[in-house]
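Excluded from the complex is one protein chain; the other protein chains are retained at their positions.
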Amino acid sequence: MKKIEAVIRPGRFEELKVALKTQGVTGMTTYNVMGRGKQQEVKQYYRGQELQVDLFPKLKIEIGCPDEQVEKIVQLILEICKTGQIGDGKIFIYPLEEVIRISSGEKNLDAL
Amino acid sequence: MKKIEAVIRPGRFEELKVALKTQGVTGMTTYNVMGRGKQQEVKQYYRGQELQVDLFPKLKIEIGCPDEQVEKIVQLILEICKTGQIGDGKIFIYPLEEVIRISSGEKNLDAL
Amino acid sequence: MKKIEAVIRPGRFEELKVALKTQGVTGMTTYNVMGRGKQQEVKQYYRGQELQVDLFPKLKIEIGCPDEQVEKIVQLILEICKTGQIGDGKIFIYPLEEVIRISSGEKNLDAL
Amino acid sequence: MKRKNIFILGIALLMVLIPRAVWASEGASPESNAIAIDAVWTLLAAFLVMFMQPGFALVEAGFIRAKNAANIIMKNVMDFAAGSIVYFLIGFAIMFGIDKAGIIGLSGFGMSGTFEHLGLSFPIWVFLMFQTVFAATAATIVSGAVAERIKFGSYLIFSVLITAVIYPVVGHWIWGGGWLASLGMIDFAGSTVVHSVGGWAALVGAFLLGPRLGKYSKDGKAAAIPGHNITLAALGVFILWFGWFGFNCGSTVSGTSPDIGLIAVNTNIAAAAGAVGAMLYSWIKYRKPDVTFTLNGALAGLVGITAGCASVNPMGAIIIGLLAGVLVTVSVQFLDNKLRIDDPVGAISVHGVCGAFGTAMVGLLAVDGGLFYGGGASLLLTQIIGIAAVFVWVIVASFIVFGAIKAVMGLRVSEEEELGGLDINEHGMNAYADFMIKS
Amino acid sequence: MKRKNIFILGIALLMVLIPRAVWASEGASPESNAIAIDAVWTLLAAFLVMFMQPGFALVEAGFIRAKNAANIIMKNVMDFAAGSIVYFLIGFAIMFGIDKAGIIGLSGFGMSGTFEHLGLSFPIWVFLMFQTVFAATAATIVSGAVAERIKFGSYLIFSVLITAVIYPVVGHWIWGGGWLASLGMIDFAGSTVVHSVGGWAALVGAFLLGPRLGKYSKDGKAAAIPGHNITLAALGVFILWFGWFGFNCGSTVSGTSPDIGLIAVNTNIAAAAGAVGAMLYSWIKYRKPDVTFTLNGALAGLVGITAGCASVNPMGAIIIGLLAGVLVTVSVQFLDNKLRIDDPVGAISVHGVCGAFGTAMVGLLAVDGGLFYGGGASLLLTQIIGIAAVFVWVIVASFIVFGAIKAVMGLRVSEEEELGGLDINEHGMNAYADFMIKS
Partner (left out) sequence: MKRKNIFILGIALLMVLIPRAVWASEGASPESNAIAIDAVWTLLAAFLVMFMQPGFALVEAGFIRAKNAANIIMKNVMDFAAGSIVYFLIGFAIMFGIDKAGIIGLSGFGMSGTFEHLGLSFPIWVFLMFQTVFAATAATIVSGAVAERIKFGSYLIFSVLITAVIYPVVGHWIWGGGWLASLGMIDFAGSTVVHSVGGWAALVGAFLLGPRLGKYSKDGKAAAIPGHNITLAALGVFILWFGWFGFNCGSTVSGTSPDIGLIAVNTNIAAAAGAVGAMLYSWIKYRKPDVTFTLNGALAGLVGITAGCASVNPMGAIIIGLLAGVLVTVSVQFLDNKLRIDDPVGAISVHGVCGAFGTAMVGLLAVDGGLFYGGGASLLLTQIIGIAAVFVWVIVASFIVFGAIKAVMGLRVSEEEELGGLDINEHGMNAYADFMIKS
């Protein structure tokens, strides 16, 4: 099993969620993060003081899934979240050793 | 070493924290997330417009621990956070390669 | 590739960010967490009721990086975030299997 | 246009729009002017008192958790809305209708008939406006104590009934020519009439509901459940302080009264002393000056001075305020730890306890008739009788009403709804949709 | 110092600072006092109406998303600021200058010349102050409907022009001795003059801008975009309710008017009924009492009673309020789902629709002249003519102004700016820098 972690533009999330659902992927965990890749700083003024904005609001989605679903999900994310501009986000894939559903105690693939 | 990640009902956290402490587990990192497993959408109305609520507030707990503690901690979580209803949450277990305590520079098991 | 996860004192972040940048490390994801290691509880009163504060606000930074950069980054974190007091934080290192840049579809080292 | 004809003035252009006879078309007289001053004063005071509604709403919202904020707001809006209508239809008649045996008024429902027996110089509407906002104040006190767990519908029903009946009966006794008025009880602006009534009803509500989930651990220790927005709660307190000038000074129902200045000073300085008292007490006791107790303390001072604001001097007001400030923190602790009655915002202590306290203090500190000023114990006794009578009536009536609601439709939301929050479960929304809420 | 010489009183010490002749140096008279009462009343009412500005700001801010909060706040500050100046320079002259053909006033720009034709007893400044805050109200209504997507600069220009021209023309027609005043139209405090003008301009603005990104899905279904702070929105509604007493009661421009009490009662009870109406309707229709509709309902009741607050009795006010409360929820749905005009805060429905509704209801419920009171249909007809004329004028004028702005500099921010929020993109900051904002 793998954990897919995608950091995306918040504005893209709704569409992605719907698309994932049509593919049968409903399990996910999301939260807000601030992040930066190669995206450029932006200069702002607050009360006349320069303010380097170098972290941008992003949404992180975590999805635990069987190995064979990884590719499909990654494709979907690329499809929907790609605008081609820097700042689109990144996908990270980690090994996931064990999953347990708390309500039933089921494990691993049964738990996803 | 492993990282245990539990996504649970927020209302269960206080009790879990106390129980973990009695087992000598104090190290943990927590944050709020929105998530969904097989839990059903809920329909709400806001100003007369239908609003599909399909992400629910959960609390995520991360615990880095030695391999041999994993089972004990998972048992404890199951014990305390299980109501038997869908939405109870999930536990994910990941490999953890290295841990360093910043204040002392200690590593791995010493750092936990 | 590895994922470095550092949980640090929020007050140290600005300096760390600047230092990382001078080392060419800009990619990162950050968010607020509440956590505890061996740090002691603090007793507060709210409206005369005792309140055990046993989770403290911390900042979590995640950095995906090539294996060879790990050490440098860890050193930098230790340098800047270490006050020597308990509560300085912890660094966790995980295996990272794959990285994809959404804007270009590039993979792994190219995507970092 | 001659200067003299000021009564046919106004803006000539607007005159078309003014459909009714002006005050005294035959010209201005000292008498007509004095009436106008009284009407203007009373109305402006009424507006200030109306503005206390958001004050209450913010204090209550700020002191509870974010997941119930929209619900408490909604309760505050609706008790004023429903209360305004029901007081117009029923409450005013019970309170100021023609007296029956000193117990109740029974004429003028729906503002029909005559209110000549009130001997008002200005139109009855001015007086109704003023009394409506007072009635709403009594009702709104309850919502804080029963917050975070009472069903919205059940609350609304109680709210309507307190404004229609429970409060007006007390109002009649003390302000409507009833038996306590005859005894000579002094409750100038309503420490007892308004605040204690609200406070005691709150007590019954909180008692019947039981504490919020998680308020008491298995071993019975009370937990702190921090409020979600202290900034807004403080704004609420400031708004209440501001509105209270209307509450107390306006209770002269006369701008030509020479007392209005003293009443204002007394009101202000008692509030100030209440904040100081509560801050110092909490600083000593818990090693840090507690913010929410200080806020409660200011309100306690205000509630405490309300009965005697026209009877005591500023030194008396300072004493009342200081003591009320201390009393409220002691009382909150007592309810929390000893009685185990869970009152999230301290409404019972602020309004019930300090209302009674302030009413009693008039018996001691009234410059004219108070025990400490050589007036003997008779006023004090009257005050105590009044306090006790109102306590009994409100407790009994509230038990009946809350009890009946509980029996018929239930008072409390389900455990799951309480955990998830009343906002989402009773109203299908969140007060702060864009913010991450901590669990 | 003799009692009599009250006009040379004040504080002797401060006298140095009072540079101008006092009211009537020859001594107080019933006439001078009556003028003073009128001036005091009108000014205090003006202050209350000015305080409606933050009421609007909070309702609008609370009903939209956090990422646009500072921007909407800024618009509300600036429409009042710029509006105050421009109304002083231009608007007042058009509204209350010497009449040309019943259409427009054309004297007194920059408050020059004489305003004797107004027949005011108190100084013109008192009247200017009162009218300025009214003008600002009309302007501020628009910002809510065009929120979250209009360019700041474009908004400002429209805001200046509505205060300088569009609103004053209507004001002249109805309050400035224009043709609708001559017809006998009753719009006591401005359901049409102020609220409908704002509402119809909002309609044009929202229409020309188009809906916010994400408001309508590809299949045309309207999405809910929850507001970010319902507590503050509710505070805004309470502030408006409070300020509205100044709006309606102050429109007597006379504290010696015997009507002020009734107007206050009508105002309050219509707001109350509006909240009740909207709450009940939404409860029945959506199974849960909707908080934001209830808040809109209270405002709808207030807008509805504004025209007739001095003409109907409290029963009439309750009817107007209840119906307005229901009407506003129906209208919001209609705009959202049928017309697909995206009005984030419901401004068009609250002010435009309920303003027209309230004005029409005067024709039915005016105790003196209303159809239901045997006054025949003539008043109703006049009212409807007035409503229609104002609708046409405002729609046409707003189309021209908004259209010109759109053509010259554009109305709407870029897609990217809209997604990122107007706060950061138009003002370089966030309203809530320390908080995690949910996406």
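Think of it as A, B, C, D and E in the order they're written, each chain with its own count starting at 1.
Following the convention adopted for this analysis, a contact is a pair of C-beta atoms (placed from the backbone, for glycine too) under 8 Å apart; a residue touches a chain by one contact, two chains touch by 3 or more.
As the structure is a computational prediction, the values presented were derived from the model and not from experiment.
The missing chain, though absent from the view, touches A, C, D, E when the full complex is examined. The omitted chain makes contact with just one of the residues D:81, D:273, D:405 or D:422: D:273.
Residues of chain E in contact with the chain left out of this view: 1, 3-4, 6-7, 9-14, 16-23, 27-30, 32-33, 36-37, 39-40, 43-44, 46-47, 50-51, 53-54, 57-58, 61, 69-70, 73-74, 76-78, 80-85, 88, 110-111, 122-129, 132, 152, 229, 232, 426-436. On the side of chain C, the interface with the absent chain consists of residues 10-11, 13-14, 32, 44-46, 51, 57, 59, using the contact rule stated above. Touching residues on chain D toward the chain that is not drawn are 30-31, 33-35, 37-38, 40-41, 44, 48, 65-67, 96, 117-121, 127, 175-177, 181, 184, 186-188, 226-232, 234-235, 237-239, 241-242, 245-246, 249, 251-262, 264-265, 268-269, 271-276, 279, 286, 288-292, 294-295, 298, 310-311, 314-315, 318, 366-369, 432, 435-438.
What we mean here is this: only the chains that are shown with their structure count from here on.
Chains joined by the most contact pairs: D-E.
Where chain D touches chain E, under half of the residue numbers in use are shared by the two copies, so each contributes mostly different positions.
Matching residue numbers shows that B-D is the pair in B-E, C-D or B-D whose interface repeats A-E, with more than half of the contact pairs in common.
Farthest chain from chain B, judged by C-alpha centroids: E. Look at where the CA atoms of chain B average out and do the same for chain D: the two points lie 45 Å apart.
Among the residues of chain A, those touching two or more other chains are numbered 31-32, 94-95. Residue positions 226, 286, 288, 290, 292, 436-438 of chain E each touch two or more of the other chains.
Pairwise, the chains that touch each other are A-B, A-C, A-E, B-C, B-D, B-E, C-D, D-E.
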